[in-house]
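A single protein chain has been removed from this complex, and every other one stays in its place.
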């Protein structure tokens, strides 16, 4: 009996769902090996990073808090990537969204009322969308590749954030620390589960995933996104404008990244500091792929990546594993997922030993 | 301006341009073969971290450069296996490589972080290299002369050798090249490995001549600028040289803005720090405007090739 690699006639749906699980399993094995080689307790590291956050109920609230921004950003990215629009600057849109929302907070600092927080959230979305509008404009008007522009704008946004918190927005009461004032109660996210740190961002993340799922699977808009991404020429024939799709994909993913940004600023941070960018925008890229560019998939993948963040913190304290290990695990998952995807379109098939045999 | 001001300025500029130039030359060859590797930033980080590690353990700069090239090529091999053999999406895989490079170097490089790395000094004897005027030509690290030699070498290879012709042909039409009988996947493997080695050497420039130490995310987006530069240069090596030096100028301005003040104070230092990135965007727009539609990009850039039938 021999095995031969061949292309499948139709992509395998089973493998489509199995590939992420396979990638995670292999990551755990390879990760254990890698950290053992580096002189750590490899199996312990895998256990702490992947299992402890799940088995320890006290960590569940951390999972919800960390997963929420990841899910919100990744859902937006999954729409953009489906349209073949490579927004890799969600981190920048996240920062600018936070800046825009914080701007509203600073303007309303002496005011009160339940309208302030919603206004901040809207401003955050608008800020993220506006920042993503720059690459959309450059791509549709000047045919400039959005991969490079979204990324360059991310670097620029970090400098903008630094300028503001070291300069005009620096709190006069922070004793020289570079940070804005602390947000007031009306400007902060309410907790939704009493006695935990789970804030309004979590239900918002779930709602975003569900709504986008509905829109992508049922509506003409979702159909348009998928068509443009898979076959731009056919999309034009079907009456869908490529430029409009680029705009929609970037505005939507930018708005969601911006929403995640202001939720994070008004939630866990409660202000803006230079340490605000925590790479959620980049990690969400992994979430989007691990979630198969599907909103509900992103929900699960967001939780998985949140597990690695929380687990990384656990391992940092319990076994002095550097937090950078988390990044390695996350990158390995993405790498192995891309490799495992090969088997969605290909398979091994048993063939009889070749030459003379020639069955009909 | 007198030479006492302008010579150090040029020396800084040339040094700042060198890592981008090296990495961009590698990526140019990769893209000419029809492959888009967005992992340049990750491979540069791997090269930089490897260089620091080898320098701190052996102190031999040439061994460090060689190791950086090997480490970069090895990282590129991961990318090649995924995209060329397993036909994974090139954009996603390149991103994954950058994410992996960032994480892995942060982890493995921890013991070396912040330790001073001995630099690789000028190639020429001090009499020339330290001369207040002549150091504008003779005052550089061997890495700088290597980058210039590579501009010529890459141009000669692509435009004057048969192997270069074949590589360009594969980037123009993989199916045609395959039907004539050229090993499309094999040539692309070699190109991607070369690109990785060059990015690794580009990364080596940081600890060896720019920032004599290792730190997380040391390359600060230079790999991405190298990618933009290839577009800017319209896939031509000598234009790459010009482009790299323009970016070197912007980055030198940032250094001067931080240290000297004066006229630079009109804008906050964050503006100067953001300038190379904003300039990259501006340059991409200008290039697109000047070309009116035709991009001169290799026709197969980024498209997967599977030799079925």
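To keep things simple, chains are lettered A and B as they appear, and every chain counts its residues starting from 1.
By definition in this document, contacts are C-beta pairs under 8 Å (C-beta built on N, C-alpha and C of every residue); 3 or more make two chains touch, one makes a residue touch a chain.
Operating definition for what follows: contacts and distances are computed from a predicted model.
K.L.:
Which name from "ATP synthase subunit c", "Cytochrome c-type biogenesis protein", "NADH-quinone oxidoreductase subunit I" or "Nucleoside ABC transporter ATP-binding protein" does UniProt give the chain that's left off?
P.N.:
"Nucleoside ABC transporter ATP-binding protein"
K.L.:
With the missing chain put back, one of B:133, B:242, B:282 or B:299 would touch it. Which one?
P.N.:
B:299
K.L.:
Per the definition of touch given earlier, which of B:6, B:153 or B:180 contacts the omitted chain?
P.N.:
B:180
K.L.:
Need a quick check: the contact residues on subunit A for the chain that isn't drawn.
P.N.:
Its contact residues with the unshown chain are 6-7, 9-11, 218-221, 223, 226-227, 230-231, 233-234, 236-239, 241, 349, 354-356, 358.
K.L.:
List the residues of subunit B that touch the chain left out of this view.
P.N.:
Output for subunit B: 162, 165-166, 168-169, 172-173, 175-177, 179-182, 293-294, 296, 299, 309.
Heads up, the rule we're going with is that only the chains that are shown with their structure count from here on.
K.L.:
I'd like the Å distance between the centres of subunit A and subunit B, where a centre is the mean of that chain's Cα atoms.
P.N.:
Using C-alpha averages as centres, the distance is 28 Å.
K.L.:
Considering the complex alone, what residue numbers of subunit B touch subunit A?
P.N.:
For subunit B paired with subunit A, touching residues are 38, 78, 81-82, 86-89, 91-93, 95-97, 99-100, 102-104, 106-108, 110, 216, 220-221, 224, 227-228, 231, 268, 270-271, 273-274, 277-278, 280-281, 284-285, 288-289, 293, 295, 306, 308.
K.L.:
Taking the touch rule as given, give the residues of subunit A at its contact with subunit B in the complex, in rising order.
P.N.:
7, 38, 86, 88, 138, 142-145, 147-149, 151-153, 155-156, 159-160, 162-163, 166-167, 282, 285-286, 289, 322, 324-332, 334-335, 338-339, 341-342, 345
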